[in-house]
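Before anything else, here's the structure in question.
Every protein chain of the complex appears in place save one, which is left out.
Then we have subunit A:
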Amino acid sequence: MPVEVILPKVDMDMTHGTLATWHVKPGDMVQKGAALFDIETDKAAMEVEAPATGRLQHVLAEPGTKVPVGSVIAWLYAEGETVDTLPPVPAPGDVPAEAAVPDAPALGGTEQAPYAVPPQGMAGHASPMPGGSLLRATPAARHAARTAGLDLSDVAGSGPRGRIQKQDVDDLLARERDVAPPRPVSGWVADSGPLAVTRRPGRDAPLVLIHGFAADSTGWLPLEKALLPGRALIRIDLPGHGRSPKRKIRDFAHLARMVLEAFDEATRGLDGVHLLGHSLGGAVAAAIADIRSSRVLSLTAMAPAGLGPDINGEMLAGIARATRVESLSPWLRQLAGNAELIGDDYAKAAMRGRADPGLRSCQMEMAEVLFPDGVQAFDLRPAFARLSMPASIVWGRRDQVTPFRHALSIEADFALHFLHGIGHIPHFECPERVARIVERQFAAVEAPG
């Protein structure tokens, strides 16, 4: 008999878990005790070990699927065992003890409906359960959520038995829109390059914006509004961020080359551009300015990475792995010098941009590569020192991610702007002050004669 793979109950009041990733492909062998899949619950993400040695078959839950505790989500077949039709699924209460994960407490109660299983004869075909399909939601609510790219599990239902109505989706979208329009489409055009690049046409030398770790291009909105109107803007999403493809990176240089490729593509035919990068994007911007010094008119690096070993690794990891607003919000509040600036709506909007588990796992891997053991594994000081164009560093003195004193280590004639009372995200905390600094730099570079 094949052994059932069960979604275990790993925490007291857990009723459902979301399958995050399979570590084993269908048809592959796995040893008992080896990592089989990751689950995310309301509170945590964790790895689940294979309950037996065998070949993984009949995978019923795709990554992203929310599954009731105790459900059978796949089977393990012993070597040589015939794999034909789907075995019968026991009700969650009937699961034999040895099939459960050894460390897991008793499985969920019997009142839970058995997890949906494809009919007999569909053996071998995975049954993709779209995320949230076990939630109560009206067709209109589902349609609205689908259209807005919203995960229904983020929506609180106001209908009978918690059913999500269209109004609930609309309300959530309206609340998020009040804070930060997630996709300010108007005026922005998407390029078709190696990374997601959006551009807003305008006059003068364009300003190229590179966001930081675990952010995306939508975070530039407050600054876009604060800048003098009319300048052409080009925004690049880092790989594994925003709308860019999810790519594994080997090291910082690899990441910088990917972004450089997108930068070259996006700025082809242009005489020169200004560069503004934040945090990890600041380091990437400096690397690009170093390599393409003839095409970069000025560089502004906000709280750039790469100027010293210290970095708040716990915070980066916490943000990268957070699966819910509740776990994301406490970390986000540390981003700003004044935690009150980061309200629930900011956290909700941020979580919405991070709803894709694939994106989160990509970023967790990236954090591991760039900041192993909470240390910045790359040093941009030589690159900064070589820069020949006008350059400034902008840093909040209350930055809790990377200390502003890193700026003092640069051996070059840089303009250093230390902002009082500001944390790690000056472009969100005080976009007008940041705008004034970059505008002054533009003026200095572009002044006639």
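Here is the rule we use: a contact is a pair of C-beta atoms (placed from the backbone, for glycine too) under 8 Å apart; a residue touches a chain by one contact, two chains touch by 3 or more; residues count from 1.
We adopt the following convention: contacts and distances are computed from a predicted model.
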| item | value |
| --- | --- |
| Chain not present in the shown complex, as UniProt names it (candidates "Anti-anti-sigma factor", "Phosphate transport system permease protein PstA", "Alpha-ketoacid dehydrogenase subunit beta" or "Holin-like protein") | "Alpha-ketoacid dehydrogenase subunit beta" |
| Selected from A:G80, A:P160 or A:P229 as touching the chain missing from the view | A:P160 |
| Options A:T15, A:T53 or A:T138, residue touching the unrepresented chain | A:T138 |
| Missing-chain contacts mapped onto subunit A | 138-143, 158-160, 165-167 |
